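Since the structure comes first, as structure tokens, the remarks are kept for the end.
Every protein chain of the complex appears in place save one, which is left out.
Up next, chain A:
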Amino acid sequence: MAAHLKKRVYEEFSKVVQIPLEEAPVKKLRLSKPSKSAALHIDLCKAANATDALQYLLEFARKPVEAESVEGVIQILLEHYYKETDNSVRLKIASLLGLLSKTNGFSPDCVVDDVINTLGNEKSHQVLAQLLDSLLAIGGQLPESPAVRRRLVQVACKLLSDTNFGVRNKCLQLLGFLGTVETPLTKDGEGPSSSLGGVRDVQSIISTYFSDQDPRVRTAALKAMLQLHERGMKIHQIIYEQACRLLSDDYEQVRSAAVQMVWVLSQLYSESIVPIPSSNEEIRLVDDAFGKISHMVSDGSWMVRVQAAKTLGSMLQVSHHFLEQTLDKKLMSDLRRKRTAHERAKELFASGEFSSGRKWADDAPKEKLDTNTVNLIASGACGAFVHGLEDEMFEVRIAAVEALCQLARSSPSFAEKCLDFLVDMFNDEIEEVRLQSIHVLREISTHITLREDQLDTVLAVLEDSSRDIREALHELLCYTNVSTKECIQLALLELLKNLNKYPTDRNSVWKCLKFLGSRHPTLVLPLVPELLSTHPYFDTPEPDMDDPAYIAVLVLVFNAAKSCPTMPALFSDHTFRHYAYLRDSLSHLVPPLRLPSRKQVYSLDSVDSGCGSGSVESAKLFLQQSLNRVSTIQNLETPGAQDLLNFTIRDLQRLGELQTELAGAADFCATYLRCQLLLMKALQEKLWNMAVPLCLKQNVTATAAAQQILEETYKLEFLYSSLESREVATIHHVRLQAKALQLVLTARTRPGLDLLISSCEKFLQEIESFQRMFLTELPHLQDSFVDKLLEIMPRLLSCKPVELVKILQTTLRQSGLLQLRLPEQIHRATATIIEPTGESDNPLRFTSGLVVALDIDATLEHVQDPQDKVKVQVLYPDGQSHVIHPKPADFRKPGPTRHRLITQVYLSHTAWTEPSQVEVRLLLAYSSSSSSPSSSNKSGWSDSIDGLPPAEAAVEGTIPFSKPVKVYIMPKPARR
């Protein structure tokens, strides 16, 4: 009833919303063509002066015009256009022409000529520009008509000599947008070539405007050329020289466009040879362009610098020595050559000494420089990145870092060289830049091995207070190669320090050590005695097993031991015990080891590690077989069917636990089968046909079953990713069955006829919508419940409710089990709350009525668009529940199917006398497009819903998909 009322309210509400939407356009639609344009005509004639006319036009522009009447309207407008003397009105008319010709379903070819004619007499430059703009819109609507294009191009060429920059701009735009694909046409010797006699070649026309006096026109010319390129026209190489000249233009927008132009050409003609001015040498064009763009990295305008830095990254064909020059910066002091700090660090490292800079002037310049060889102006690519990375604007720095990354990925030697610079960026003042450079370093880390001094700098960042930075760094360390055992020790030491300072990083640090260990087994080996503090003669005290630092060390050692069989010999007794413990408790971090002369503590492990891919295959086979077996059940009433289902469900669940790859699919099948089982049980009750009063109890279980099936179907539909429409249809089918069951039960228990009629109608509607939604899938649903219902649909529509219920009852009982195909690639959305752990015994104390922030850290797997779907639910002991939407910024994406939610949840409550636990869990909100009442409620979400009945644990429209975590809190009364 409540749901019904709600729906009523909702419907009324929705009406209110729609009124403004419907009213105007619906009435207008009925207006016949002449009346619409006539109205405009009358309005315009009435207009006493320009202001009035403009007002009418503005009003007119607000309303949509339907396609049929556009032409009439345009004619009227044009008529007025010729009469009008006021520029602003003509301008408005011109812009309306453009707008109108964009109307869907209207083909503007009939008005092209009229609009072009208006150009002839126009004196005002603004109006002219606007008319050209409208022509641009018209041209855009007629991509298939070369004749119109040709005319427009001609018009544009004619007006190119206008004195106003706006007109020239628009002409160039037109040329860029429409000008031509004529080149192939002319080659054919077709008519167009003659008609285009004046139009020699669009490119050369556009390029003459590269030297226009107005910078805006120069920019437009470059843009037009770029557009030609985008439309697939091959730009001539002659343009290159002109574009290069524009790189030193006075205006930044011209330079910026020129950088793009040069880049485009360098990609087109990368291998052609250009001469170096003032010398006899020649170089490849891409190198020349690279040098020129590098030069722009020290431009005066930061927009150009960003553009240049970004562009550099995509010039992968550039030669090596040019690339390496970008990082080159010769230092001098007092005319003496000086080594850079990077070089010094390298040298110090090579000579075995570590720290530097103890003395004043240890960076004192050494050899004297010949003044002639010092080149102060960076010629070509020299030091482009050195500049870019030191730039004032962080946008430029980020662009430079990204460009470095792209270039380094394609060139290992460059990667090696840029390492120092990237490491330096770890110290940038803007966090975004630091983060970006860490990511970049991770991406190129396959190419490089970190030196000890470099590692040292990298590790210094581990103390950063930003969690993102630290985690990015952990991620980086996972992929890093280091060269010596000292490096490993250093890394371990710093990571432990990190762990000590920020205990919340525990998981991330352990994971990092896992990779560090498995990557460098031989480097870890000599460290083992020290790490485990074993001694050849003496027994050392057993370390504390709960110490995260000790666990961290063990993770490192065990992972190294995996590929280093000699290592376990160095372990002491307790290490083995700890291994067994950790293997159980942190199985994702500790690999299975073959321990000599020890009892093999694992039996299962050997199975899944032993025959990796083969086991997946066999498991798949098993899954398929189970499903086949189930499909033998023809009728729900077959004896033994229930047992079979029961066993299959159990098998599938176990399979899901064992085989993580198939967990999603197995779970999905099991849930589906469980639905079937429930349905079967509910239908099979012996007492079904009894009189109502006698089977009251029975009805209760059946109702519950129906309810549960409904819930399960929502889970099936929304919790699993990449479902195919056939599977969705199957799920909906089950849901329909459950609804039918509900209907039958209602009919039996509640005597009210009105209610029954309305629910019958609703049910029929649902059948129809099912049919509509899954029309393509219907053939697969042969002989099913829906199939049968659809056959007798006409009868259903006409019959009485009581009769309908009867039909449903029999059909339900007779319909067979719908077979489930083995779903491919299904993943279940899961969430794990890492933080809070729920282990704390200290309650979180705060003053009641105020709020306390609770940090939540969770990983989400296989959730699409978590920003919209994932909510946090807080359940208080008194049954109150709050649902909190995390901010979109709280979601990070560390992996392709993984998301991470780090957010703060604000708790508040009135005073308690005892500390008590609240439950925190994550919910997956869904909105089904079907008209089921439970989901239509969904749009009524507000930030928190208070006082939901405690019995209803799950909130409507959401699926809890993480284990609840208990947090101990204690709101205290405020002290007075």
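Please note the rule applied: a contact is a pair of C-beta atoms (placed from the backbone, for glycine too) under 8 Å apart; a residue touches a chain by one contact, two chains touch by 3 or more; residues count from 1.
To be clear about the criterion, contacts and distances are computed from a predicted model.
As stated in its UniProt record, the chain not included in the shown complex is "Integrator complex subunit 11", which appears among "Kynurenine--oxoglutarate transaminase 3", "Integrator complex subunit 11", "Glucosidase 2 subunit beta" or "Creatine kinase M-type".
The chain not shown here is touched by just one of A:E429, A:D754 or A:E839, and that residue is A:E429. Annotation: of A:T85, A:N104 or A:S161, A:S161 touches the absent chain (contact as defined above).
Touch with the chain that is not drawn comes from one residue among A:E324, A:E390, A:E486 or A:E835, which is A:E390. Of the listed positions A:S211, A:S413, A:N481 or A:N646, the one in contact with the omitted chain in the full complex is A:S211. Panel shows chain A; residues 161, 163, 211, 213, 250, 298, 300, 329-335, 338, 340-342, 356-361, 371, 374, 376-378, 386, 389-394, 421, 424-425, 427-430, 457, 460, 463-466, 501 of it touch the chain omitted from the view.
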